[in-house]
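Here the complex is missing a single protein chain, while all its other protein chains stay put.
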Amino acid sequence: MSPELASLLRILAAVGLMLMNGVILIYMLRRVLGRLHQRLGPVHVGPQGLLQTPMDVLKLLTKEDITPTNVDKALYFIAPAAVFTPSLMAYAAIPFSPTWMVTDLDTGLLYTLVVMSLVSMGLLMAGWASANKWSLIGGMRSVGQHIAYEIPLLLSVLPVVMYVGTLNLSSIVEAQSGTWLGILPQWFITNPLFWPAFIIFIVSALIKVNQTPFDMSEAESELVAGFATEYSSMKFGLFFLSEFSNSFIVSALAVTLFFGGWTLPFVPDEVLAPIAPVVFMLKVYVGIFVLMWIRGTLPRVRMDHLMQFAWKILIPAVLTWILVFGFIIKLFDLGRPVG
Amino acid sequence: MTEPHFTVTESGLMTPEGMYIPGEPPKGIRRIPKGVDRLGTEHLIVNMGPQHPSTHGVLHLIVELDGEEVVTVEVSIGFLHRGIEKLAESRRFDHLGTLMDRGDYVSVIHGEQAVALAVEKLMEIEVPAKAAWIRTLTAELTRLASHLVWFGTFGLDTGAMGQFLYAMRDREVLLDILEEISGQRMMFNYVRPGGVVADLPTGIESRILSFCDTFEVYLEEHDALLGGNEIFQARVKGIGVVSKETALAFGLTGANLRASGLGFDVRRDRPYDAYPELEFDIPIGTIGDSWDRYTVRMEEMRQSLRMIRQLVGGMPGGPFTAKVPKVLRPPAGEVYASVESSRGETGIHLFTDGGTTPYRMHYRAASLFTCQLFEEILPGHLFADACMLLGSFDIMLGEVDR
Amino acid sequence: MWGKGILNGMRITMRNMLRGPITVRYPYERVTLPERARWAVEVVRDESGAHKCTACMTCVRACPDHILDLQFTTAEDKSKHIDYLRYEMGACMMCGLCVEACPFDALKMGQDYELAKLTRDELTVDLLVDVAAAAPARAKKASEVPAGGTDDSRGGGTDG
Partner (left out) sequence: MAIDKLTGENSLAFIKSEQLFDYARSNSLWYLAFGSACCAIEGLMHASGPRFDFDRMGVFFRASPRQADVMIVAGTVNLKLAETVRTLYDQMPEPKWVVAFGACANTGGPFREYPNVLLGVDKILPVDVYVPGCPPRPESIHFAFRELQKKIRGRAEERLEARRDSR
C-alpha cells in the first residue's frame, strides 16, 4: 500500500470515527442525563433506544433548510463548516494506540490545541451572520470565553511538556508507562506535582467544550439557543455534532496527558498492544461521563465572573505554578525527557 | 431600527423632553437616548418574549442592552388577558372557583379559597371546623407544589436542569395526593362557599405523612444542590436588591415582601380558616436580594411541611360542608377577602346586587405588582442576572393578565 | 472551602442516579387513576344500554361554559323525546359541576384520558348515542381499510 493511500484511509477512518462518536455521544448524553435525573432517556426507538440518534440525524437531513432574509449569506453558510472542520482536524494527532493514529506529529499537542481554538472563529461567524441579536450576543460571549481560556489551557499543559521535553503526544503517553515503585501506575495524575496543572487544565477544557456550567454562548434560558438560534436542519446538526466531538477531544487530551493514554499498569506490552485502542476509548468515555455528570448538576456561571476568574486568578496561578514547577524539577532533577 | 428621537445641536443632544446632559438622566424620562452612552457604542434593543424560555409564560420585556448591561426595561403584559373578572359577572357564586383556578394556575386552591371566604363573609356562613382544616391542608399542599415550580424554573433559569427535574419528581407525588382528594391534577374545583366538595378520601392521611417524611429529605437535598452551590451563590447574592421602601411603594406582598425584611403575612395578620390554631414561623429576609428571596421561600416550604403535619394530626371530625342553599344568593353589598397565596396576597373584592351572579369582581393578584417592579429593578444588572431575577420573583402570568 | 458545595451537589446527583428511574413507561404501563378522577363526561347506562336522562335541563343550566346542548321535542301525550345531548368535549374543563347538578345521576365523569382527536368535528359528541351499539358498524368500516404496517394502536413496530 502506498503511503498516500494509507494516509487517505486513515483520514477516512478519522472522519468515520468522529461521526460515529457524535452519534454515540448524543445517545449516551441523553441516557446519562436521564439516569441522573431519575428518568429513562430514549428507550423506545430501536433496542434500548439505540436508533434514536440515527433517526434524529435522518430527520435533520430531510428538514427544510431555512436561510433567513437578512443574513450574511456567505458567512451563514460557512459557519457550520468552520465549526465542524477544526473539531474533525483535531482527531489527527490523537494517539489511540502505539500505531493507531492519523499522523504522529512532533508538535501534536500544540497542533491539537491550536486547531481546537479555531472553533471560536466559527462560532463568531455564526453569531454575526445570523442577523439575530441572540446569536450575536452568543457569538460574542463564546469568543470572549474562548480567548480568555486559551491562555490557561495552553499554559497548563506546559508542566507536562517540561517534564517529558516533547510535544509529541505518543511520546508523552510512552513516558507514562510503567509503575511508581511497583504500586501506582506511572501516570502523571498519580504524581502530586501535576495536580495543580490538571485542575487548571480541566477547568479551561470545560470552557472549551461549551458545556454547563460554561455554556454561556448558547445559554438556553437567556439566549434562546445562542449562536445556533437561526440555524435549522443539518447546519444545526453540525453544530450539535461538533460540540460532542469537542468533548471527545478534550477528554482524549486529558487522558493522553494525565491518565496515561492507552497504557495500563501491570499489563505486559504484548498483551496490551492489541487492546490498546479499547483501553484508550474506555478511559475517554469515563472522562466524558464525568463531563456529563457535571453538566447534569451545576448551574451556569456568569460571564463576568468567568472572565475575572480567567484573567485575575487562573492565569497568574498557572504562571506561578510553571515557575515553581520549573524550579522543582531543575533543583531535584526530576525531568525525564524522552527521545 | 427606528428613527433616533433626538437631534444633535451645537450644545449637545436635543431630545423631545429637553436637553440631554451627559451623566444624568434626561428630564422627565428615565430612558437614555438611544444610541448614546459614554462609550459611544450603540445600544442593543432585544425583545425578550413572549416566547422566551426564561419569562415563564408570555411576558414581553423590551430590554435595552449596553453590551451585556441592562439599561432600560419596558414591561409589556396582556398576552394572556382572557377576561376572568368580566366572565365572573356571568358565573354563579359557587362556580366562580373554576375561573379562579385558571387565574393563578399554579397555586390553585388559594384562588378558590379567596372566593369562598368572600361569599361566606357576605352570607355570614359559619364554616365547620373540618372544612376549614381540609381547606388549609390542601392550601398548604398547593403552596408546596407551587414553590416547587418556582424552585424548578429558578434552577432552569440558572442553567441547571437537574433541579427542575427533581422538583417535578416531588411535585408528581403532591399532585397525586391532590388528585386523590379533589379529582384533578391541577384545576381542583374543590373549595366551595361553605366548605369543600367532598370529604378527604380514606387512607390519604398516611400518604400525606409518608410524603412529608420523604420530602423532608429531598428538600434538604434541593437546598444543598442549588443553594449550597458556590456558583449559584455568587450569582444571587447582592443581586436585585429591593429595599423596604421600594417594596412598600410597589405594593409587594408574600415572600417577595418578606425577603425585604417586612414581616407581613395574611395567614398571621388577618387569619382565616384554620391558621389561628396552627403553629408556624414566618421567615424574614434581611436586604431583599435574590438570595433572600431564595432562602425565604425554602424556609416557607419547611414551615408548610410543619403545618401539614399539624393539620393531618389534629384533623377534627364533623361535616365537611356547612348547610348552604343550592343556589347562592348573597345580599347586596361589597366585601373583600384575601388569602396568602404562594405569590402574596390574593384578594377578591365582590360587589353584589342580590342576584345569583356577582355585579363586579375584582381580583387582586400579587404578581401584577411584582411585574411593575421590573422596570425599576432590572436596569443596571447584567442580562444574565436579569433572567435570574425574573425567576427569583416568581411571577405567574395567568395572574398578571387575568 | 470554595468548591465544597459543588462536590456535594455532584454527590447528590449521583445519589439520585442510584435511586433509579421513577418513569412510568406510559403506553405499556399506566398510572391507576384515583376514584374521583374527572375526565370527559359520560352518560350512565344500565345493562340494557338505556340511559336515565329525563331532559330536565339542569346540567345544561349548571354548566359554567355552556357546552352542553340538549334538544327535546314534547309529544302530544306530554312525553319528552330527546333529540340529542350535544357535548363539546373540546371546550370542557371537566369541573364536574354538571354531574353534581344532575338530580337523576344520569351523568358521570369518565376515567378515560386518551381523548386526542385528529379533527375538530370529533370534539363535539352526542352523549346519548350508544357507543357500544355503534361499535360493530364502526368495526366493519375499519375492516374495509387494509391494516397498515407499523400502525397498531398501542406501540409502534420497533418499540421495545
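The chains carry the letters A, B and C, assigned in the order they are written, with residues numbered from 1 in each.
Just so it is clear, a contact is a pair of C-beta atoms (placed from the backbone, for glycine too) under 8 Å apart; a residue touches a chain by one contact, two chains touch by 3 or more.
All of these numbers come straight from a predicted model, not from anything done at the bench.
Looking at the complex as a whole, the chain kept out of the display touches A, B, C.
Contact with the omitted chain, checked across A:Gln38, A:Ser120, A:Ser142 or A:Ser156, is made by A:Gln38. Touching the chain that is not shown, out of B:His110, B:Arg169 or B:Arg192: B:Arg169 (per the contact rule at the top). Considering the whole complex, the residue from A:Met18, A:Ile200 or A:Val224 that touches the absent chain is A:Val224. Within the entire complex, the positions of chain C that touch the omitted partner chain are 21-27, 30-31, 39-40, 64-66, 88-94, 113-120, 122-123, 146, 148-151, 154, 156. Although one chain is hidden here, its contacts on chain A can still be listed: residues 30, 34, 37-45, 49, 51-52, 54-56, 58-59, 62-66, 220, 224-225, 228-233, 236. Touch with the hidden chain on the side of chain B covers residues 50-53, 57-58, 78-84, 86-87, 90, 98-99, 102, 105-106, 149, 152, 164-166, 168-169, 171-172, 175, 185-187, 397-398.
The criterion applied here is as follows: only the chains that are shown with their structure count from here on.
Chain contact topology: the protein chains form a complete graph, every chain touching every other one. Using mean Cα coordinates as chain centres, the one most removed from chain B is A. Counting C-beta pairs in contact across A-C and across A-B gives the higher total for A-B.
Rounded to whole angstrom, the centroid-to-centroid distance between chain B and chain C, based on C-alpha atoms, equals 32 Å. A separation of 50 Å divides the Cα centre of chain A from that of chain C. Chain A and chain B have centres, each the mean of its CA atoms, that are 43 Å apart.
Multi-chain contact residues of chain B, defined as those touching 2 or more other chains: 162, 166, 169, 225-226, 229, 231.
Residue positions of chain C with contacts to 2 or more other chains are 6, 9, 12-13, 16, 22. Interface residues of chain B facing chain C in the complex, by the touch rule stated above, are 91-92, 95, 98-99, 162, 166, 169, 172, 176, 179-184, 187, 189, 197-198, 201, 221, 224-226, 228-231, 233. Contacts from chain C toward chain B in the complex involve residues 2-6, 8-9, 12-13, 15-16, 22, 33-38, 64, 93-97, 100, 109.
Residues 33, 36-39, 133-134, 136-137, 212-213, 215-216, 219-222, 224, 296-305 of chain A are the ones touching chain B in the complex.
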